[in-house]
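The complex appears here without one of its protein chains, the remainder shown in place.
Here is chain A:
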């Protein structure tokens, strides 16, 4: 039997193998005709002025528009289903812990503009459906996302939690919904589902670096998911989706070794390597990725500083930074040789340009892992480019009854030179868009808006070019304020204040830790006149890199303000029964005593009424019994008949009447109310 079976088995195996091969070949032929699903992984490293390192992971998966069902090779199925089901045109979800330090980490480049997010969860989505369907879709979307990312995004479902900005939020569109949860705690349970969307998870490629303890040790951690669906024009075609997942972490390199080595030079920047900040190394690329690159970005300010140092040391140092010979660079040392160097196209306004080193991970393998290290040789101090105005927000007033929100805009030093170019023009104006959402229990009085420019109060109409306000409705919708400010370029500080009353909530509406206070979500301050883009020379090779093409996109400079914590008055949470009983007692006292006063009679009145009543009581039952007798069709009994049967018949008729009455009332109730 065994001998007989074995050839059969082999035969079956061979046939199956052949068939599989054929099938795969056919499949690949089909796919050759269309665009492939693609995946890119990239990592950007950037030293920050305050001895920290910015690491920015960028993963992009794209699915072309297809018509052949719902099968995907690389693209996460959950996301494509979500896009199809909720008709999402564009969506961004971010989980953030910590606050982006605009002053020392910069606020102008495209990384802070698009990746610095408010603490907690921020979600916005643009839908491709008519207006009246959007809210229902948004609710379903929040529930789906909350299931997908193990977060309480479903709290954004209620209409008090989200808003529909009209024009101040950058992807301005009427179909946009925006919501934030400032208090959402972000942890690994949110990162794991996010990593599951990557084809290689964190098992291979750059994502191997994502070591949980070192990421969550960071000063700032923002995990973002951005998707755009494109080309859903033709019927029956599934839309193409570009899914962009970024993780921005600011880490402090462990600088003990450096300080031990050169105790004399305290100001020297800490040296770091991938293995020292993440505790891991990259052993080759993710095989499914088209490209897998690591970039090191030296900021414009840093490059300028380095050049200056060179000029002091040796006059001829012009292109040292970009020279291939890195071992001899007097300022810093890279442990790996870059494959390519990009220099930013210097703009008209500043001669300096940032430098980008590219490292290809493909060349490295498990036996020769990639570990980029940067060792500083001399101390450097520089500043990152900042947004034209630094925005911060704070609360004014004391007590739990009312207060005021102030948004202050301060001119940053770096922008002064920038302004200088334009300040010849008399009518030079700086446009600032402010978008602010306030929850309904902070009852903002929009008429109390005041504007101060350089500490001088100004008329609101002079400064505010455009304003859109949708006032909050109790328990229905939050208040939204969208402003366009036109400030003179020479402004050094500006402030907006707006007063509010603190609302009083029902005890069920307070969170478990009611005395901690309530959060007012961050305001978004954007500068539409300024574009955060870095255009690099040698454009030909950039098309392949989504991260660099992202850099070249012209996006508004945006910054988020702080989240405000407003303490609200609390009622006594242990009192409901007492309050109910006391109030009801008061009402009973009112009703009872007033009624008593009205029906109280003095003695003589009572006697009079008794006489009257005595006369009446004789007549009424008689009449009734007559009536009942008539109803029964009998002769009316004489009044002197024996009382027994008469009274019984009377009672019976009364009972019947009562029953009929109750039944009638019940029928009416049934008919009208139920």
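Heads up, the rule we're going with is that a contact is a pair of C-beta atoms (placed from the backbone, for glycine too) under 8 Å apart; a residue touches a chain by one contact, two chains touch by 3 or more; residues count from 1.
By our rule, contacts and distances are computed from a predicted model.
Colleague: Under which of the names "AP-4 complex subunit beta-1", "Phosphatidylinositol glycan anchor biosynthesis class U protein", "Phospholipid-transporting ATPase" or "Origin recognition complex subunit 5" is the non-displayed chain listed in UniProt?
Modeller: "Phosphatidylinositol glycan anchor biosynthesis class U protein"
Colleague: Which residue, A:411, A:472 or A:526, contacts the hidden chain when the whole complex is considered?
Modeller: Only one listed residue reaches the unshown chain, and that is A:472.
Colleague: Can you say which of A:308, A:569 or A:652 touches the chain missing from this structure?
Modeller: Looking across A:308, A:569 or A:652, the contact with the absent chain belongs to A:569.
Colleague: If the hidden chain were put back, which of A:201, A:443, A:486 or A:556 would touch it?
Modeller: A:443
Colleague: Over the whole complex, note the residues of chain A touching the chain we left out.
Modeller: Residue positions of chain A that touch the missing chain: 398-402, 443, 445-447, 467, 469-475, 479, 501, 503-508, 569-572, 575-576, 579-580, 582-583, 586-587, 589-591, 593-595, 597-600, 602-603.
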